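Of the protein chains in this complex, all but one are displayed in their positions.
When the chains are written out, they are named A, B and C in that same order, and each has its own residue count from 1.
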Amino acid sequence: MSMHNIETDNDLTQDTVILQNRTRELTYAEAIREALQQQMRQNKKVFLLGEDIGIYGGAFGVTEGLVQEFGKERVRDTPISELGITGVAVGAALTGMRPVVDIQFSDFLTLALDQIVNQAAKIRYMYGGKGKVPLVIRTPSGSGTGAAAQHSQSLEAWLTHIPGLKVVQPGTPYDAKGLLKAAIEDENPVIFYEHKLLYKTKANVPGTDYVIPLGKADIKKEGKDLTIVATAIMVKRALKAAEELEKEAIHVEIVDPRTLVPLDEKCILQSVEKTGRLLVVHEAVKRGGYGAEIASIVAEKGFSNLKAPIKRLAGQDVPIPNNKKLEKAAVPQIKDIIREARKIVHE
Amino acid sequence: MSMHNIETDNDLTQDTVILQNRTRELTYAEAIREALQQQMRQNKKVFLLGEDIGIYGGAFGVTEGLVQEFGKERVRDTPISELGITGVAVGAALTGMRPVVDIQFSDFLTLALDQIVNQAAKIRYMYGGKGKVPLVIRTPSGSGTGAAAQHSQSLEAWLTHIPGLKVVQPGTPYDAKGLLKAAIEDENPVIFYEHKLLYKTKANVPGTDYVIPLGKADIKKEGKDLTIVATAIMVKRALKAAEELEKEAIHVEIVDPRTLVPLDEKCILQSVEKTGRLLVVHEAVKRGGYGAEIASIVAEKGFSNLKAPIKRLAGQDVPIPNNKKLEKAAVPQIKDIIREARKIVHE
Amino acid sequence: MISNYSKERLVGLYQTMLSIRYFEEEVERSVKKGLFHGTTHLCMGQEAAAVGVCSVLKQGDKMTSTHRGHGHSIAMGADMKKMMAEIFGKATGYCKGKGGSMHIADVDYGNLGSNAIVGGGIPITVGSALTAHLEGTKDVTVCFFGDGATNEGSFHEALNLASIWKLPVIFVCENNEYGMSSSITEMTNIEDLSIRAKSYGIPGMTIDGNDLLEVMNITERAVSRARNGEGPILIEAKTYRYNGHSKSDKQRYRTDEEVSKRKKKDPIQRFEKMLIQSDIPEEKDIEQIKQMVIEEVEAATDFALASPEPKVEELLTDVYA
Partner (left out) sequence: MISNYSKERLVGLYQTMLSIRYFEEEVERSVKKGLFHGTTHLCMGQEAAAVGVCSVLKQGDKMTSTHRGHGHSIAMGADMKKMMAEIFGKATGYCKGKGGSMHIADVDYGNLGSNAIVGGGIPITVGSALTAHLEGTKDVTVCFFGDGATNEGSFHEALNLASIWKLPVIFVCENNEYGMSSSITEMTNIEDLSIRAKSYGIPGMTIDGNDLLEVMNITERAVSRARNGEGPILIEAKTYRYNGHSKSDKQRYRTDEEVSKRKKKDPIQRFEKMLIQSDIPEEKDIEQIKQMVIEEVEAATDFALASPEPKVEELLTDVYA
C-alpha cells in the first residue's frame, strides 16, 4: 500500500541521504514529528487531523512545521469536536486512508470513546473480518504541568481493556519514533500515548526509517535482584532510581513494555524468572491500573519463581491536584521507587 | 436531608405496613424498582432521568409504573443525549438534588464519560472539598441477549480506575435493592451496574427499607479449599459450579464483593488466608479487567498464604459476537468455573 | 415525475420496496417463532426513503445505516440470503454470524455498515466523504439516521465538520416520529428537523419520505450538488414506523388508531397505485412480482436455516487485521 519515493527523494544526493540518516540528538517531540514526516512522505494516505495542529503546531509543538510541508489538507485543523473528528478518522480509515488523530490531552478521549471503543475497535470483528480501521490516535497524558485534574490523567488502562485496539506508550525519543511508525503502518486502531514531561527530553535518534515492532518490550537496564516494569515517564525515573540502588549493590533490571497491547509477557516473565522479584511502576492511579494486569500475569504464570510478593507502585487514588507539591506526591517519584525497591529486596 | 413519611404513609394501617414489609419473591428488576420507589417516596430530591424510562418503563422494564406514581417531572424521559443528560444530572446533584440517571446500555457510557469522569468524579476534589455530587447512574451491562458487540460489554473496570467514583455490581435481587438504596443515599457519584441476564431472576427480598452499606462483601457460600471471587452474573454461575464441586469434595468459598469501589479487601484476604487458593471470575474481558486488581491485591498482601498461583477466569479478549454459541463461549460458563476450580485445587 | 423513469427502473424500484417489506415480514415471523437470537428493528413503512435515496447512487458511493438497517442494506443491493443468514447468526451471513441484525455491512460494495449506537454512523460517514475528497473521487456518502439521533452530539459535530470541509455527504434523517417511545415533538422544540441545517450553513429540506419519487428527485439533486463539490445537505424524510421499536416494545406510547391512520399513507401502496394507473406494469404483473419476491424471501430463510453455525474457533478470529 505505501508509496515509497516521493518526488523530492529523487533529488537527494547520496550525501544528503547519509546526512539525513545519521543519528543525532532529538527531543521526544521532534522524534515523533520525524516519524510523522517520514510516514507522510512515504504514503499519501497518511494524514493528520486534530485541534490546532496546523499553524499552532499542536498544544505541545509536536506538529510544528508540518502544515508548511504537507499543506492544510493533510494537516487538518479541526473544530473542538473530539467525538466528531475521531469518527471522521474511523470513516476515513475504513475507506482506505491512514489518519492520525491528535487529541490535545488524553483526558479528552472521554469524549471520543464511542468512536474508539464501539466503532474503531469492533468494526472488523462485527463485520466478520471485513473492513479494517488503520487509525492512530496520538494523545499526551500524565501529570506534572500543574494543569490539574482534567488535564493530567493517565487512563491508558482503559484502552488496554478493549479487544481490537493496540496501546503504545513510548518512554524515550528513540522508542517514540520507531513505535509511531509501526503504529501508522499497523492495520488496526492504535492508541499512542505520549507523555507531556517527556516532550523536551533528548536522546540519540537515528534519521533512518527504522520501525520498532509493536509487542516487543525493551530491557532498559539489566540486573539480577529485582525486575522493575515501568512505563512512560516511569522508565526514566526507574533508571535514575536504579543508579542510586547500584550504589547499594541492588541490581535492578528495568523492563519497559513499550506497548501495553500487545504485551511482551515473555520478556517480563523471563526477567522475573531471573530476579524472582517484581515491582511494577506506573503513573496511572493504582486501582484498576495496568500494573494490576502485569502483576496478575506474573502472579499466575511466574508464581513459582517469586521470592517476594509482587508490588505495585502507582499513582495515588486521587485526582491530580494543581499545587506542585501535591501534584508530585500524587505520582511515583524517584525516591519512591528507591524506597519500594529496597523494601522488596530486603524484606 | 431525607423527608420521611409521605402523605400516603399516614393512611396505612398497621397491617398494611406489615404486609408491605414482608419478605416475598421479587425479580432483580422488581427489587431495583422497589428501591427506587422507596427512595422517591422518602425523599423528594430523588428523581429519575433517562431515555424511555417513563411510559415505556425502561429498556428492561425496571421503571415500569413509576411515572404513574411519581409523574413526568420526577420520572423524566429524555432525548437520546447521553452526555447531556449525565451532565444535567451532575448539575442537578451539585445544586442539591439526587438524580438517578438511567443509561440504557452500559456501552453508551462511552458517550457520557466526560461528565462522569472529568466532572462528577472530580468536582469535589477540584473545589477543595466544597460541593458534592450525589448522583447514581444505573446501567445494564453484560452479554447473553444476542445484541452483539455494541450492546454487551462489561466495562466496570474503567470506572473503578477513577478516584471519586464508587462502583456497585449487585448479583442478586436482595443485594440489588439494598445496594441501590445505599447508592442513592451516598453523597458521591455511584455507578450502579445491573446485569441484563439477572433482571428476571427471582429471590426473596424483604419489603422493608433495608440498606446494604457500600464496601461490604458477602460470602455467598463458605468453603475451605478454594476462594472464588465472583461478580454480577458470575456469582450465580459460581454457586452452581460450587454445587457440582461439592460432589467431588471440593469445598469452594464464594465471595461476592458487591461493590468494586470501595472494595472489601479484608473479606477477600481473610477468605484466601483460609483457603490458600484464589480464582477470580468475571464476565468482563480478562485483559485490564477488575479481576487483575483483585488478584494483584492478593498477590501482594496475601502472598504468604497462597498454596497455588492465582487464576483469573474472565471474558475472552474479543468483542461479543451475535451468534449464541460464540456469545456463550466468549464469557465464563458454569463448566468453565468447574474446570478451573478443579485445576487449581488438584494442581 | 413518473414519466422521467423507464418502465424497467420503476419496476425495479417497486420490487426493491417490496423486497424490504416482505423481508421484514419474514423477519417478524421468525422473531415470533423464536428462530434467532438477539433483537431486531423492523423498518416497515419506511421503504420509500431507503429505496428512493439509494437508488440514485452509483458504484463507488457509500452509505452508513442504523440499528434499523435492513431496508438500507436491501436498497444498496444486498443479498437477502446473506442478510437473513446474518440475522440468524450463521457462518454464511454477511458477518459470519458475528454481527447479527444490527451490523450488516458490505464494505467493499459501499455498505459501510449498520450501527447499533444511535448517531454512531454519522461522523463515520463524514470520514468516508473526506476520503473521497482527499482522493479526488466523485463518490458521495449517504448517511441514514433517525429523528432521535438528531439529539446526539455526534450529529452536531459531524454536520458541522461536513459543512466546513464541504464534503459530499447526503444526511438523510428518517423522521418516523419516534425514537423508541419518545415522540420527536417532545424531544425537540422545533417544527421540522431540517431547520437544524441552518446551524451548519447547509441546505436543509423536509420532504414526504413516503413518496418514492419525491425522495428520488430531491436526492438526485443533492447528490449532483455533492458530486460537484458544493457540500453536504440535510434531508428530513417524514415517515412512520409500523412495528414496535424492537421485539420487546409494548407500544404504550401510541394508539392503534394513530398507527392505522399512518398506514393509509403506505409508501408501497402509493407507488403501486401510481404504477398501475400508469399501466406500468399491468395489474397481473404486480402479482407476479409479489410472488417472485415472496419466493426470494422464503429462499433467504431456507438458506439461513440450512446454513451452518460458525465454528467456535471463529470466536477468536477477526479481532485484529
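Methods note: a residue touches a chain if its C-beta (ideal position, glycine included) is under 8 Å from a C-beta of that chain, and two chains touch if they have at least 3 such contacts.
This one's a predicted model, so the numbers in the text were calculated from it and none came from an experiment.
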item: Neighbouring displayed chains - absent chain, whole complex; value: A, B, C
item: Option touching the unshown chain, where B:34, B:51, B:64 or B:114 are the choices; value: B:114
item: Which of C:11, C:195 or C:321 contacts the chain that the document leaves out; value: C:195
item: Contacting the left-out chain in the complete assembly, out of C:40, C:160 or C:219; value: C:160
item: Contact set of subunit A toward the excluded chain (per top definition); value: 51-52, 54-56, 59, 77-84, 107-108, 111, 145-151, 316-319, 321-327, 329-330
item: Hidden partner interface residues of subunit B, rising order; value: 47, 73-74, 78-79, 81, 83-97, 99, 114-115, 118-119, 123-134, 163-164, 166, 187-188
item: Interface with the undisplayed chain - residues on subunit C; value: 151-157, 160, 163-164, 186-190, 195-196, 198-202
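Heads up, the rule we're going with is that only the chains that are shown with their structure count from here on.
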item: Shared interface partners, meaning chains that touch subunit A and subunit B; value: C
item: Mean-CA-position distance for subunit B and subunit A (Å); value: 33
item: Inter-centroid spacing, subunit C versus subunit A (mean Cα positions, whole Å); value: 40
item: Euclidean distance of C-alpha centroids - subunit B vs subunit C, Å; value: 37
item: Two or more partner chains touched - positions in subunit B; value: 83, 107-108, 111, 148-150, 316-319, 321
item: Junction residues of subunit C - those touching two or more other chains; value: 95, 97-99, 103, 115, 117, 120, 153, 319
